[in-house]
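Missing here: one protein chain of the complex. Every other protein chain is in place.
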Amino acid sequence: MAGDKGLKKYFWVLFFILPSLLGKLIFTVFPMLTSLGLTMFEWDLLTTPEFVGFENFKYLFTNPTFWQSLLHTLYFIVGYVPIVIVLGFGVALLLNQKIKGRSFSRAAFFTPVISSWVAVSLLWMWIFSPKYGILNYLLGLFSITGPNWLYDTQWAMPAIIITSIWKDIGYIMIMYIAGLQNIPDEYYEAAALDGAGRWQKLIHITFPMLSPTTFFALMISLINSFQVFDQVWIMTQGGPANSTTTLVQQIVMNATRYGRYGYAAAISWILFLIIFGFTVLQNHLQKRWVFYE
Amino acid sequence: MIRKKANLRITRKTILYIMLIISSSTMIMPFVWMISTSLKTTQYTLSIPIQLLPDKVTLEGYKRLFEISSFGRMFSNSFLVAIITTIGQLLISSMAAYAFARIKFRGSDLLFLLYLATMMIPSQVTVTPLFILMRYFGWLDTYQGLIVPGLFRAFGVFLMRQSFLSLPRELEEAAYIDGANRLVIFIRVVLPLSKPVLITQGLMAFMDSWNSYLWPLFVTSKAEMFTLPLGLANLQGQYLTEWNVVMAGTVLSIIPMLCIYIVAQKYLIKGFVTSGLKG
Partner (left out) sequence: MKKRLSISIVSIVILFTVLLSACQPAASTTIEQETLADTTEEQDIEEEVAEQVTITYATFSANAGHEEDLASLVAEFEATHPNIKVETQIVAFDDYFNKLQTMIAGDVAPDTYELNYENFVSYAEKGLLLDTTVLASNDASSDVGIFYPRALEAFQLDGMQLALPETFSTVVLFYNKDLFDAAGFSYPTADWTWNDVLVAAQAINDPENGVYGFYSPLQFNEFYKKAAQNNCSFFNEDKTETLINSPECVEALQTMSDFVNVYNVMPSEADLGGSSNSDLFLAGKIAMDVTGIWMFSSFADAPFAWDIEIEPGMATHATHFFANGAGISSTSEHPQESWEWIKFITSSPEVANLRVEKGWELPALSDPDYFTAYLEQTPPDNRQAVFDSLNYAIVPPVISRQSEMQDIIGNFLSQVDLGTLTPQEALDQAKVQVDELLK
């Protein structure tokens, strides 16, 4: 806003940001920094922490399980993020049009989002059940023998990815629906007057106007999927034979089961660096394709 | 020629409707299955092969739910915590988002990156130091212990900043010229224009708080402070679980979320927003 300078501007900055910032410093940053400090210790929570310097990091880089879990996490991201965003966008577009029953459909798509992972996993574990599940049954109708899905080292992660996409489409959908509301009708009307067809309207109006939302959806999906844990834990516990274990699962197991909180913190901070790197990259690239008014 | 086009439109629409019906039904399938399992008898809740519809419809799952857990108490705890968290988050996050979106100050990008950074550490690791902090505040087994740490999520700030950034500036500038200060502009111009994102964020904040499990697990030990997810977890024994009871609890805990969503959806309609721009 033009005209705001100096002290007056900083007064307003403080006024608006302080509650959030202060709370964040106390309740988020402080615990984060504590965990950073603890990466140099070995701590089972039951006795006093023991200083070990960089041992945890040394162990991390030489531990094949860490690299496996990193690989699996990346596999999950590559399979999940693009598809969930594209599908979420498509559904939002579809359900933004004047179709009968769109309110019901929107609510239907949102139901998996608010369901707990326990219920969703139970259902999908049945769907993927090699012998009794409906998926292999349907495949059988087309003379295809379905794989053992969650019990097959090759197919377990795809199964988890499919389940995750299914659950989160509604989440992306409502973000895009909110974004679509912000596009004034006039833009479309003007374009129509200029002779623009449906496809052109999509590319020249909808996409650019939604780019902040897409940026947001991409960022959030990326940050969240690097930390994927709940569904993997419930559906396969990282199995079969460690083929689906993720970084956060390693963190949780080391912190809670193995009594190695320091090592778990070390993994967390390496993960942090990876996510941070990706985010900075994405932030930088946004200047190229994200369009703000 | 016109007839062909019309036919094409009809087939396209029919395909669309069919896809919609199929996808919507798969989406609500877990909910349907949850309801149906909650109405089954204790014994054959997970029979082989899985039955979508109960053999015998009974309410014994629900009865038992209220017998073995203080469901009502946990429900109101969850509700209280979620409502206050949502309102608090909306206020705190929208204000911060406004500053990031509309005030150009030095270090704004860096500070925002810091905000994003706080989302990049898994909560399972920060929960231990946070617990010890709460212990020293004396906030264990209290409502403030349940609520306050969750008020400062960066997610809302991020979401709303994106939204504020894409609002046309004309209205705000006009108000500024009319002599309004930033707070007035925020309340009278920006917030009303942002109803969709506020509702979306409110929805997500409520949902996160409602389903939150790990933090309430650590910060509460007394049964009367438990929230719903804790209660649901306690329905599962070390070896045995009565799934119809668990599903009954799960169904009941989803209903408020669904209601809030249905109510919120009404306000996500287009006309509500653009009216401001036509002025």
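We call the chains A and B, going by the order they appear; numbering starts again at 1 in every chain.
One rule holds in what follows: a residue touches a chain if its C-beta (ideal position, glycine included) is under 8 Å from a C-beta of that chain, and two chains touch if they have at least 3 such contacts.
What you are looking at is a predicted structure, and each value in this text was computed from that prediction instead of being measured.
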item	value
Chains still shown that are in contact with the chain withheld from the display	A, B
Options B:L39, B:A99, B:A117 or B:I147, residue touching the unrepresented chain	B:I147
Touch criterion as defined above, residue of B:I84, B:A97, B:M120 or B:I260 at the omitted chain	B:I84
Chain B, residues in touch with the chain not shown (by the definition above)	43-44, 46-48, 64, 67-69, 80, 84, 87-88, 91, 127-128, 131-132, 135, 138-144, 147, 183-184, 187-188, 217-218, 221-225, 233-242
For chain A, the residues touching the chain missing from this view	43-47, 125-126, 128-133, 148, 150-153, 239-242, 253, 256-259
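Note that in this section only the chains that are shown with their structure count from here on.
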item	value
Centre distance in Å when chain A and chain B are each reduced to the mean of their C-alpha atoms	15
Footprint of chain A on chain B - complex, ascending	16-17, 20, 23-31, 33-34, 48-50, 91-93, 95-96, 98-100, 102-103, 105, 111, 113, 115-122, 124-130, 133, 148-149, 151-152, 154-155, 157-159, 162-163, 165-169, 172-173, 176, 182-183, 185-186, 196-197, 199-200, 203, 207, 211, 229, 232, 246-247, 250, 254, 257-258, 261-262, 265, 268-270, 272-274, 277
Touching residues on chain A, where the partner in the complex is chain B	1-4, 9-10, 12-13, 15-17, 19-21, 23-24, 26-32, 34-35, 38, 45, 91, 94, 99, 101, 103-116, 118-120, 123, 126, 129, 132, 166, 169-170, 174-175, 177-182, 184-185, 209, 212-213, 215-216, 219-220, 223, 226-227, 229, 248, 251-252, 255-256, 261, 264-265, 268-269, 271-272, 275-276, 279-280, 283, 292-293
